[in-house]
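Note that one protein chain of the assembly has been removed; the remaining protein chains are unaltered in position.
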Amino acid sequence: MQSQQGNKFTIPIGPQHPALKEPEHFEFNVDGELVTGASVRLGYVHRGIEKGTENRSFVQSMYLLERVCGICSHVHATAFCLGVERLAEIEAPPRAQAIRVLVAELERIHSHMLWLGVGAHEAGFDTLFMYSWRDRETVLNLLEDITGNRINYSTNVLGGVKCDIDREQAAAIRQGLDFLEERTTHYLDVVTSDMMFLRRTRGVGVMTYDESQRLGAVGPTARASGVARDLRVDAAYAAYDKYPVNLVTETAGDLEARFVVRIKELFESFRVIRAVLDDLPEGDLTTRMPRRVKEGDTISRVEAPRGELFYYIKSNGTDTAERVKVRTPTLPNMASVLTLAVGHQLADMPMILVGIDPCFSCNDRMVSVKGTLDSQCWTWEQLRQYGIEYYR
Amino acid sequence: MNTLRAVIALLFFPGGLFILFAGMAYEWVDRKLIARFQNRIGPRWFQPLADSIKLLAKEEVIPTDVNAILFVVLPVIALAGALASALYVPIIGLEPSYSFSGDLIVTLYLLSLLTLCTGLAGANTLDRFSLVGATRALTQMFSYEAPVLLALLGPAIVAESWKISVISEYAKSHWLIITQPIGFLVAVIGLMGKLEMPPFDAPEAETEIVAGALTEYSGRGLALFHLGKSVELMVGLTLVTAFYLGGVANPLLFFAKTLMLLVVVAGVQSLLTRLRIEQTVGLWWRYGALLALAQFLVMIAYEGVA
Amino acid sequence: MTLNLDKPWQPVLDKIKTWARINSPWAIHFNSGSCNGCDIEILATLTPRYDLERFGVKLQGSPRHADILICTGPVTRQARDRLVRIYEQMPEPKFVVAVGSCALSGGVFQGCYNVMGGIDKVLPVDAYIPGCPPRPEAIIDGLVKLLTQLQEGAAPEQNEGENTSAAAVEGAEIQLDAQANGEAK
Partner (left out) sequence: MKLTTMWKDALGSLIKPAATQRYPFVRREAPEHLRGQLHWDPSACTGCGLCSKDCPADALEVIVLDKKAKRFVMHYHVDRCTFCAQCVASCRQGCLDMESDEWELAALDPRTFDIYYGNEADIASILDGSTEEEAEPAAAG
């Protein structure tokens, strides 16, 4: 991917760079401090997960796909489970669906608070980073208490969920949410009124509505530009039809708007979690899931904290998927970074980059742009060979 | 006995060892305070010492294609400049070891040596982050140097001397922070800019250009630059306290005053977002320099009237 | 640097050096293909709840400043060379800590076509921290175990230093940018 090349001084960011916790290589052409061009080289975290699912059973694939991304692991597993369950023509019990929603929203809280901290850190406001991560520990503790792990919860099994919520845990969640709600109100005040912070966010990296439509941005990045699109509202999955979500949009499209959208989404999450706890259906946690899944293919979409997550699953009647295709939200958002970068100061680059909440482990999928590769079925060996050549 | 006195002053007190350890102590207080502001425990009391010893004992990698002599010598000059400046300021409220009329100017230039060396060191290595860091460090230096000079000349004008000891003697009876608040502000903020502390840490902004000019330095060179910085922190605090906060006094009181100043500095560091380099320059020239000049005018007018 | 062991102050100097090294481990973090679950847990160890600065740990951006290379994730083909280069850029003495199941053995990614396996396929690893991801407490536990071992046995550490120093010199001879990213496309 490239946008406007010039033969100027080039600043590389990545693969190892303190601004990015994940390896990815960006090159910014600068004229003094002004960025005149940007390009990215993806693929450092490409592991071949989609191909990997082809020699694993559905059960094993679920855990592999959960590790596409450590921050939004639950939504990956949920998307896969919903798809496979649809193929197998079963439906997880209502209690399981509600718990999926609950964990997904807790995860959204953890992801957004993490992002708030990272955003502040990129701007050089370490105090906000420290405090938001301190408060984030509350939600991680809750997740650890419910599911048994702080990250990569492995809540889902095919046909339901593993963990239940008892009264004590519900009380703990409510208590944690009260604390978080109070803190989140404070953070909303910080990102909208801190003069020094606003100097770094207001009017920086503006993406208009039209631009976001053209670049195909998704998730909170698009919602900050006024695009009212959220799968939890538009195509409610799991139990979201029972616990409706309100859309949060902003119109400014700059970094401040992205901060505000995400923080306001936190309030939505708090509300949804409380609604789930108030009205948690009784019943089983799992239904019986056949090991072999009927032949067919399906599409499964969920709203990850970063935007729309898309799964295509094809089964050929065995216990192994024939094809799994993942499209993660960072990839469509990545184009916007390169476009927005041009014309900004070098100092704003980390902020703009982080503004889309990038997740490169999600991002590094093999994508065949129409016409560049022959459309054919690639074997494991061919892919490995292609990988070796590509990375040489 | 003059020679012996000079040797002691250079090697042990107040130059040399004492100032090194004192500088590290101040650095620890600074780090600890920031950690406390961020609701953490923070480093242990010997942390800067351990860091320095470890770095000194570590391998120093000299990249190829750099001027090796410059690469090795620059950190030494930087530290030497900072150490030498300690001889002219009233460390912990004692009389400066050496004094001559006009030593204020010399001290200020000795203090700038660190930034200059950092800039040169960055420009010497071919690494791109170092180059950007060096550019930013020098840009920032040109922006704060003039206002800080103006701010420190304010006390000099009222004391009618360019000698640090005379000015601090004068300041003993006049709390200049009350009569020259703008000068005080500019001096403190200038000190932070000099030390590249947040929010003026654009030259070494970790998330943008890794470690700025010092990216390529490892081991000894890095240790010397770090030490130079902590010495400068101590000297700068001493200077500002002596000029604006009631001059030299008994050592304990003076120490307490510098610590109070450090609390303020640490607070500013942890509460403000990093400024972009063009915002820093704008801040200094649009507000810092102009305000300091305005204060000058008021002072001169007042003197003229009085 | 030659050590003359006849000098009477040598043991004292060594002790001071070891003390300083144990109390000031600066770390650099590289993700060579992890799902970033471990990355955020490593970052979390710096935040108020766990605060690794208590032990003098600082996360550095430049490999030149670091003593400990914290690796997460299985080694992918593309990240392999960068990982090795970062290791080579670090000055001696240096240590490698592998965090997370993937970094130890490849974990769930074993058998994926672009994954080479654990970190120890590429670099000599000094401490292993299993978990998916390990809790921040477990990471602290691993670091403390590594540091305790350094305190008890300075000897194996020095041997390792000699073994790897040749590689480091080689690395220094190649013109390196501070970051392993001047790669030719």
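Per-chain numbering from 1; labels A, B and C assigned in written order.
As a working rule, a contact is a pair of C-beta atoms (placed from the backbone, for glycine too) under 8 Å apart; a residue touches a chain by one contact, two chains touch by 3 or more.
All figures in this text were calculated on a predicted structure; none of them were measured in a lab.
Of the chains displayed, those contacted by the omitted chain across the entire assembly are A, B, C. Of the listed residues B:F37, B:F200 or B:Y217, the one in contact with the hidden chain in the full complex is B:F37. Residue A:L64 is the one among A:L64, A:I173 or A:V248 that touches the chain not shown. Contact between chain A and the unshown chain involves residues 56-57, 59-64, 66-67, 127-128, 131, 134, 141, 144-149, 152, 154, 157, 162-163, 186, 189-190, 193-198. Listed for chain B, the residues touching the missing chain in the whole complex are 35-42, 267, 270-272.
Listed for chain C, the residues touching the missing chain in the whole complex are 48-51, 54, 101, 104-108, 110, 117-118, 120-121, 125-132, 134-135, 137-142, 144-146, 149.
Assume only the chains that are shown with their structure count from here on.
By C-beta pair count, the most extensively touching chains are A-C. Ranking all chains by how far their C-alpha centres lie from the centre of chain C, first place goes to B. Between the Cα centres of chain B and chain C there is a gap of 33 Å. For this pair, chain A with chain C, the centres built from the Cα atoms lie 29 Å apart.
The residues of chain B that reach two or more other chains are 38-40, 128-129, 206, 210, listed in rising order.
Of all residues in chain C, those that touch two or more other chains are 47-48, 60-61, 177, 179.
Partner chain A is touched in their complex by these residues of chain C: 28-41, 43-44, 47-49, 59-61, 63, 73-74, 76-79, 82, 86, 102, 107-109, 111-115, 132-133, 135, 177, 179-183, 185. Those residues of chain B whose C-beta lies close enough to touch chain A in the complex are 37-40, 128-129, 131-132, 198-199, 201-202, 205-210, 270-279. Every residue of chain C that touches chain B in the complex is listed here, in rising order: 16-17, 19-21, 23-24, 26, 47-48, 51, 53-54, 56, 60-62, 64-65, 67, 89, 91-93, 165, 168, 172-179.
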